[in-house]
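The complex appears here minus one protein chain, its other protein chains still in place.
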Amino acid sequence: MTRKPKIKAGILGATGTVGQRFVQMLENHPYFEVTALAASDRSAGRPYVEAVRWKIGEGPPAYARDMLVQECRPGLDCEIVFSGLPSDVAGPTEEEFARAGYKVFSNASSHRMDPDVPLVIPEVNPDHLAMVEQQRRMRKWSGFIVTNPNCSTIHLVLALKPLQDAFGLRKVMVTTLQAVSGAGYPGESAMDLIDNVVPFIAKEEAKIESESRKLLGSLRDGRFVDADIVLSAACNRVATQDGHMECVSVELGRPASLEEVAAALREFRARPQELELPTAPCRPVVLRTEPDRPQPRLDRLAERGMATVVGRLRPCPILHYKFVALGHNTIRGAAGASILNAELMYAEGML
Amino acid sequence: MTRKPKIKAGILGATGTVGQRFVQMLENHPYFEVTALAASDRSAGRPYVEAVRWKIGEGPPAYARDMLVQECRPGLDCEIVFSGLPSDVAGPTEEEFARAGYKVFSNASSHRMDPDVPLVIPEVNPDHLAMVEQQRRMRKWSGFIVTNPNCSTIHLVLALKPLQDAFGLRKVMVTTLQAVSGAGYPGESAMDLIDNVVPFIAKEEAKIESESRKLLGSLRDGRFVDADIVLSAACNRVATQDGHMECVSVELGRPASLEEVAAALREFRARPQELELPTAPCRPVVLRTEPDRPQPRLDRLAERGMATVVGRLRPCPILHYKFVALGHNTIRGAAGASILNAELMYAEGML
Amino acid sequence: MTRKPKIKAGILGATGTVGQRFVQMLENHPYFEVTALAASDRSAGRPYVEAVRWKIGEGPPAYARDMLVQECRPGLDCEIVFSGLPSDVAGPTEEEFARAGYKVFSNASSHRMDPDVPLVIPEVNPDHLAMVEQQRRMRKWSGFIVTNPNCSTIHLVLALKPLQDAFGLRKVMVTTLQAVSGAGYPGESAMDLIDNVVPFIAKEEAKIESESRKLLGSLRDGRFVDADIVLSAACNRVATQDGHMECVSVELGRPASLEEVAAALREFRARPQELELPTAPCRPVVLRTEPDRPQPRLDRLAERGMATVVGRLRPCPILHYKFVALGHNTIRGAAGASILNAELMYAEGML
Partner (left out) sequence: MTRKPKIKAGILGATGTVGQRFVQMLENHPYFEVTALAASDRSAGRPYVEAVRWKIGEGPPAYARDMLVQECRPGLDCEIVFSGLPSDVAGPTEEEFARAGYKVFSNASSHRMDPDVPLVIPEVNPDHLAMVEQQRRMRKWSGFIVTNPNCSTIHLVLALKPLQDAFGLRKVMVTTLQAVSGAGYPGESAMDLIDNVVPFIAKEEAKIESESRKLLGSLRDGRFVDADIVLSAACNRVATQDGHMECVSVELGRPASLEEVAAALREFRARPQELELPTAPCRPVVLRTEPDRPQPRLDRLAERGMATVVGRLRPCPILHYKFVALGHNTIRGAAGASILNAELMYAEGML
């Protein structure tokens, strides 16, 4: 097959925690070539290596070190943009880019619940991407905005989707133990996390509950219809660097044996696996059977950080089954999610 | 009122994590005087200060430093014993003491679920203590064994009891985030808790589920009858030193408003408060209304570590209400629980 | 003896990390009565309990909860002020107060090295307080400023003073492992301290080196003369909540046996101990002989957080001796240091 030329990509919020992951994961990407890094005005005009406080290893990849950081305004030399902007500025900035013709893949929460914006996990609801046409038409945009969910929602929904497909799904209780990188940098104070847990993350519980219903819902007659599932979330911040852990109980739509449930999780494959997208995990859900797994430090990099690792599957005396789900919050839970959305649209010829 | 003479007390397992709390909390106790410290044969014969690896501050209180550690065998010069023995040796040792006439207040799990052994939280089921007469008669013991629950069970049940009393209680889902001191010393490896969470604590989930039903149940016709409540527990070990946190959802027996539920928790008082027992908290349940409390580091010492702190009370979309409960696991959750049981029996004239 | 009436005291920066310790330590103080709490304009006008994010336990003491926070400007109803202001604002604000007649006991670094401002540890250089008369005269202030050292300097110098007195002191190498509360709140990011050490604390090494020389120096002919000691400091931030640890090597002025050095440390007593000042430790230096002490979690509250705990005293192959020193950084290392200075001046009739 003849190779398509790479698509030029920009990164908005390139100096932030999610932005750094975009820079890292897009190194030598087969579809996309990073041609623009943009961040706050304070960073603009400086070489990336100087503007960034790199927090995920020794330092930025060679390709990005000397690129000059630009302002987050249309005019960037690229066709698509990945947005790791903080929510308070993402909304209008991303709209501005979409209006100017850029295809925006956003990790920000601002537009996730918009009625004409796809909120997509490629393994879960790739069909929702069809909404972009309506979005462009209605908003008179030459570009578009596609979003991915919140970091804790993604891993929950990846674990739920095989169950919904196989058995139906009625109720989901989830208690999270989330890593500090999920709050960005500087994020949480060390004083709050040494010998401590903070049982509160602003807006997180509502995001999990509403985003999950949209993701597991359907696109019917040009409208997103929420899944008819009741969710209840309780969110905690714990002293882990990366990797959100979630204790989940589910009530299925019909009775199923433990082995059926395990098989559904273990054998789950979807469109990104068929298409062998470059960033896609071979197994979107990795099922472990040891009594004490998954653990953040050991399992967050499963499938290069793109899988949801599930373990401790067992009956729940109140709902049907309970289990522990874990996934990397800034790889599959953020930058990798946006990139996989872009890869899917690229592979499906939608870019 | 004339002061009764103090009762002589021994501590079994005095060098362990729970034993150290016994030694600390019984300093200058108005009812009990520590006259014997006993531990493993390895420690026996040595001054306490040399035998112990003191892990809860600078060092043991002056009264205990030079006491010679004895073997855990009857013959100790005391009338009651507090047992902080590990479960694998507690069973037969405690029986031996009870047979020899000692009144045993045990924190070990060995006898908690025995049909003739009271498992008691003084604020919850003080009437269960009546079972000791039957126990002595049936087992032909001159002494007896009274137990207190597991560290995570205690704080859960203290938060549930006011709700059961006021509204009835049908279902309880709980996910715990437990401190490392709950595993004793050395307990968990640092390698497992730095930048990590372990989603498994052996036998803990079963203990929470079964002990809670016994505690919230009744003593009828000389038998313990479990409460008709369904519980589902998921237990995690996190990087906190002290203080178990629990995310709880409950289904009540009848509808109740948030304010009614809050009032039931806030106003809960019971027998230890009436009797003003020396170790009893003024408020067994402390209700906080800030969005991000309780937190282990800040709240575990509420009421000198003897209270359960509840916060984030809010509706649960699946059951009725959810909240976060927190309490000190080696004070109210272990040594303090045994001591409060002994204080109650003392004050009720049962010793 | 007839009791003098209590002196009215204000706290500047009352909502900060050090301010909270002032509020806590001045509860029921025998000499001082807190009559004013002042903080940033953002906090001014609000009840203290609402303005503060209390980080050292359940919540502020009852006396302070409902006091209205005022602005940090003269006009406060008090005679002395304790300043926990951040360095960037402390300088001019403290001068303004001194000019207006307040006696300022400052924990800020702004004026510590001023040639007419005493930098005092009561056990080390109480005679330096005499400088306040000259300060008032020269600056034409009716009040004055007295400062205490940086949190890491205090514990180092408390350990050095007995050695200087007994043997003379020529060289001091020190590597610190400092707790996060030393950076205030929010201070360090949790991302930087989970599974990590930061080998840098801005300006800290220079403070240790220069402040120590002033403290161990003399007041001669109306001028502070630095001690003739060479210091070399290397500072690290580690994942402890409270308690700065310091690995120290010293070259003495004359040979001394290990036992002589141990005795000098162990037997050290000074003016605050003679005067039995309310906040003074019985033993300013606590010497431990176990191989693995002091440790922050176990020893930081020695003598209610007012002592420096020294351990692992042993020969140094390069200088003469090495040891580990540890002390609480927000008690003896900050608020307690200012309070002890005020207590000393009160007891000496200098207030």
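Going by the order they are written in, the chains are A, B and C; count residues from 1 in each one.
Rule of thumb we're sticking to: a contact is a pair of C-beta atoms (placed from the backbone, for glycine too) under 8 Å apart; a residue touches a chain by one contact, two chains touch by 3 or more.
From a predicted model like this one, the values you see are computed outputs, not experimental measurements.
Contact with the undisplayed chain is limited, among B:Asn107, B:Thr240, B:Thr279 or B:Gln295, to B:Thr240. Within the set C:Ala9, C:Leu26, C:Leu85 or C:Val198, the residue that contacts the chain not displayed is C:Val198. Of the candidate positions C:Gln24, C:Gln134, C:Ser218 or C:Asn236, contact with the unshown chain belongs to C:Asn236. Contacts to the hidden chain, counted on chain C, fall at residues 171, 173, 175, 177, 192, 194-200, 209, 230-232, 234, 236, 238-241, 245, 247, 249, 291-298, 311-312, 316-319, 322, 324. Not every partner is drawn; the one left out touches chain B at residues 17, 55, 180-181, 185-195, 239-241. Seen from chain A, the chain kept out of the figure touches residues 54-58, 194-195, 241, 297-299, 301-302.
FYI, only the chains that are shown with their structure count from here on.
Centre-to-centre, using mean CA coordinates, chain A is 47 Å away from chain C. Rounded to whole angstrom, the centroid-to-centroid distance between chain A and chain B, based on C-alpha atoms, equals 42 Å. For chain A, the set of residues that touch two or more other chains comprises 192, 194-195, 239-241.
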